[in-house]
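Partial view: only certain chains, each at its native spot in the assembly.
Letters A and B mark the chains as written, and numbering starts fresh at 1 in each.
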Amino acid sequence: MEHTIRTAKSDEIINITDTIKDDVRSSEIKDGIVTVFVPHTTAGVTMNENADTDVVYDILTTLRKVFPKDPSHRHAEGNSHAHIKASIMGSSCSVIIENGELKLGTWQGIYFCEFDGPRVRKFYTKII
Amino acid sequence: MEHTIRTAKSDEIINITDTIKDDVRSSEIKDGIVTVFVPHTTAGVTMNENADTDVVYDILTTLRKVFPKDPSHRHAEGNSHAHIKASIMGSSCSVIIENGELKLGTWQGIYFCEFDGPRVRKFYTKII
């Protein structure tokens, strides 16, 4: 399935777990794998803590520190730091489905990672 | 299948290849994909060299250097560096199965990555 998300900041990590859960339920597939795929090159997807939002804040600030905007980058759009972060977090993730539910850990959520917003973005899910 | 692993250090990379191979054999599936999934937010999974254990030592020390404990992190548990490393290594990996065997490279092993131990941890496998 295809989903649209509107990001609000230059970089931002947004919880999309409920959307993935809804897709799994409406598929009526009880047992398999769901793949979440981000069709962008300055955005990605990751799994991390769903409880304390300070965790995603710390992830974003650390990524900014380790992979800053760099005047020596050649890419004329000036967003190579965002391309790098997208590759490091990854464009897809896979979660196991059992008894019709996502087999996530207690503290795990699935997050859309915006690294060059704000923009209108998409992500896809595929259940097998 | 579900597996339990007891980690012994604050950060540690543990070879779990044999467990994945056993799961593939006992599934009797000859052809497909096995997904390894880690249901934690301060641990992950990666593939790397299975021969010289100095490689995983170097990976751990480098990750400590690049993503250190940082007093500016907001998350009160003080383990944001571990959350970051988990997202960077990833929560899942997929390996091809052919003729009932994992289609790994000669030097490739599958590794559980502990970044906030010691703890009792889990990982799952799903074969499709």
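Keep this in mind: a contact is a pair of C-beta atoms (placed from the backbone, for glycine too) under 8 Å apart; a residue touches a chain by one contact, two chains touch by 3 or more.
The shown structure was predicted, so the numbers you read here are calculated from the model rather than taken from an experiment.
Within the whole complex of this structure, the shared sequence is present as 3 copies, and 2 of these are drawn in position.
Everything below uses one rule, namely that only the chains that are shown with their structure count from here on.
In this assembly, the C-alpha centroid of chain A lies 20 Å from the C-alpha centroid of chain B.
Per the touch definition, chain A reaches chain B in the complex via residues 32-33, 46-49, 52, 54-55, 57-59, 61-63, 66, 88-90, 93-96, 103-108, 128. Across the complex, chain B meets chain A through its residues 35, 37-41, 66-67, 70, 72-77, 80-81, 83-84, 86-88, 90-92, 94, 122, 124, 126, 128.
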